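Missing here: one protein chain of the complex. Every other protein chain is in place.
Letters A and B name the chains as they come in the text, with residue numbers starting at 1 for each one.
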Amino acid sequence: MNNSMQLQFKSISENEAFARVSVAAFVSQIDPTMNEITEIKTVVSEAVTNAIIHGYEEDPNQTVFIECEITDSTLSIVIEDHGIGIDNVDLAKEPLFTSKPELERSGMGFTIMENFMDKVNVISKPGIGTKVTLIKDFQTSKSLCN
Amino acid sequence: MNNSMQLQFKSISENEAFARVSVAAFVSQIDPTMNEITEIKTVVSEAVTNAIIHGYEEDPNQTVFIECEITDSTLSIVIEDHGIGIDNVDLAKEPLFTSKPELERSGMGFTIMENFMDKVNVISKPGIGTKVTLIKDFQTSKSLCN
Partner (left out) sequence: IGEIQRFIRDDGTVKVSRSLKEVGNKIRRAADELTKELGRVPTVQEIANKLELSPEEIIHAQEATKKPQSIHETVFE
């Protein structure tokens, strides 16, 4: 199966639920299990929230970009912002690391993404923005379960 | 309330359900009734199906574009294709008119759109494509109900 979609929306936190459901509706086409869809929703939530809260510091006039592609049984989701970027990606990915403890962020966003997806790739430049690529092979996850 | 999103996807009929859910999830932010959501889903279905079946004649390598905007209580949805276009828009809008009777199309797509939305605007050029703009004022529909 080969399919793709692109989505973009204003960086307001109300759009997080919309983005999560849209991606889930797209992914539904590969007939995932409930756990798989919950994981997809969770990682999209985390990445989109990061783009809005960290990347754009909640400026509602900015735009978040999502690209989803299904190639055979591999799903890739790219979440991109043209926001402040990340100085040190390795540090940002550390469990419990957060630059906004005052917002009661848990610092577990990237850890959750790495747990639920097969591959997480983060490209970021301060002042330019951040691009998070999430990849999951549904064939693998299925054969592992059986 | 002010919000907007854009969506694009391959012109394969599997994406019709995805488009419908995405738009409906976005529209759920303006607190619609269940009936209003069903109507929105139906008009998106009709317009997207037209783009895929008529505009692109089911060529899976083409792209359908959707733009949604909420300004105060007014929703606008634009569905666009760069497909074959429509020769005579007035004729195409006539109830029961269909150019593909062999596909068991009912010819009621535009009629349904006009019934469920406050305004339907079709701009089309043969060989260039078709742009359908659907507008609904949710304030009006609410005060009419009470």
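The rule is short, and it goes like this: contacts are C-beta pairs under 8 Å (C-beta built on N, C-alpha and C of every residue); 3 or more make two chains touch, one makes a residue touch a chain.
Bear in mind the structure is a predicted one, so any value in this text is a computation, not a measurement.
Shown as candidates are B:G55, B:G85 or B:G109; the residue that touches the absent chain is B:G109.
Residue B:Q29 is the one among B:Q29, B:S73 or B:T133 that touches the chain not shown.
Residue B:S45 is the one among B:S4, B:S45, B:S73 or B:T133 that touches the chain missing from this view. Among the residues A:N35, A:T71 or A:Q139, only A:N35 touches the chain that is left out of the figure. Taking the whole complex into account, subunit B touches the unshown chain at residues 17, 20-21, 24-25, 28-29, 31-35, 37-38, 41-42, 45-46, 106, 108-109, 112, 145.
Residues of subunit A that touch the chain left out of the display are 17-18, 20-21, 24-25, 28, 31-38, 41-42, 45, 145.
As a convention for this text, only the chains that are shown with their structure count from here on.
In terms of their C-alpha centroids, the spacing between subunit A and subunit B amounts to 28 Å. Put simply, subunit A touches subunit B in their complex at residues 3-10, 12, 14-15, 17-18, 21-22, 25-26, 28-29.
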